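Shown here is a partial selection of chains from the complex, left in place.
Going by the order they are written in, the chains are A and B; count residues from 1 in each one.
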Amino acid sequence: MSAAGEPIKVGVLGARGKVGAEVCRAVEAADDTELVASVDAGDDITALNAAGTEVVVDFTHPDVVMENLHHCIQHGIHAVVGTTGFDRGRLDQLEAWLADAPGVGVLIAPNFSIGAILMMRFAAQAAPFFESVEVVELHHPDKADAPSGTAGRTAEVIAAARRDAGSAPMPDATSTGLDGARGADVDGVRVHSLRVRGLVAHQEVLLGTAGETLTIRHDSLDRVSFTPGVLAGVRAIADHPGLTVGLDAFLDLG
Amino acid sequence: MSAAGEPIKVGVLGARGKVGAEVCRAVEAADDTELVASVDAGDDITALNAAGTEVVVDFTHPDVVMENLHHCIQHGIHAVVGTTGFDRGRLDQLEAWLADAPGVGVLIAPNFSIGAILMMRFAAQAAPFFESVEVVELHHPDKADAPSGTAGRTAEVIAAARRDAGSAPMPDATSTGLDGARGADVDGVRVHSLRVRGLVAHQEVLLGTAGETLTIRHDSLDRVSFTPGVLAGVRAIADHPGLTVGLDAFLDLG
């Protein structure tokens, strides 16, 4: 909660979108947050200021998000951002704006699922202790890309952790077989994509060494799985002035 | 047990090989079987006859197995065979020999693991009731082939069952991705091969339709997993004169 135990005053940008609407519901349901402004395309963004918004949550569109954030930073409103499309140039621009707004925090997070973030973190930490690491991701068959973005990133952080630790290449004696059987190669880490009706979004990291394996699995069964992460960002952003990329920086993992 | 509740008299061919030795131990350990002859390369095969062998178990080599079986069939000894290398020509030869030996049974089984056999059976039975079916096999990284022989056969029986039932092709909207991510294609069924240190031999068949999935998984954790199947074959072979291919014909699945 903010000072004096008052609920945090939250404004939602993109409030009528599917994701934004879930955020509004979650902000209203939590004891320590209060929804004071719901803004969408066509609405006047100064409604945020009129309502005394302390933190904005932005799930809008790459075309408008920079304008939204410029407004928030200028008016001392923290921002928790799930909109995509942030490249190096955009992040530099945000840092320049924030340099003139001491105390204001902006969180850009590609993923708000705490389960997915922990899966990636644990996979990277464990990877140097095992000879073999592979990634399996499982989704509904209407998904267009394979592997998923999360699986690709997971493989990259695993590969980076093993590079830093000086791990040997993984053993693989495969000499004959069918094309594709061993999956895709992402920085030396094998990634396998299943597409099965009835599934939602699931991922498993399988690590093995002599006589034992460790499996870290994340199952996302419902769209609402991002809301606890958004609320965690809303609660912590005031204590993290400046630009932060990735929700994991806010998760205190001891 | 054989008539009068006597234990079945079993001879093992290839008795000093790694697999044959396990068979000997299992035959000795079971109440209803008795090990009466252990024969390996260099030994005299007529030891089987001298010992009153009723059923032979053969885990030898493709080079000698036909000679072994000719001897057994001529002398009225049933045979349970795990040796590989049986093509159509060899099976025809066995049937010709058996035509002259009424009452003698020969079982040729590529796989004695009851778990693996049931996995394949159930996967084929269930496949027509689901929109999507994929196969994942997981082995130690010293394995040379990918996918495994069992995974390939599983995909084939799944494909055949769906063909017979007139099932639609499986949905898959993948339009962009990395080579190999979606696995190998075996008769239209996707097969994924993981190679991870610490694993032994594992396979999972994942079936899905609107709102639900069914998973059938087999874990083979120890070489001894074939012995219950061999004993099941030994117990049933006298009741199955002629040639049988595949242990599943002996499993009464109601």
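One rule holds in what follows: contacts are C-beta pairs under 8 Å (C-beta built on N, C-alpha and C of every residue); 3 or more make two chains touch, one makes a residue touch a chain.
The structure displayed is predicted, hence computed values, not measured ones.
> Copy number for the full complex, please, knowing 2 are shown in place.
Result for the total copy count in the complex: 4.
Just so it is clear, only the chains that are shown with their structure count from here on.
> At what distance in angstrom does the C-alpha mean of subunit B lie from that of subunit A?
Subunit A and subunit B have C-alpha centres separated by 47 Å.
> Residues of subunit B touching subunit A in their complex?
Answer in residue numbers: 130-134, 136, 138, 141-147, 170-186, 190-199, 206-213.
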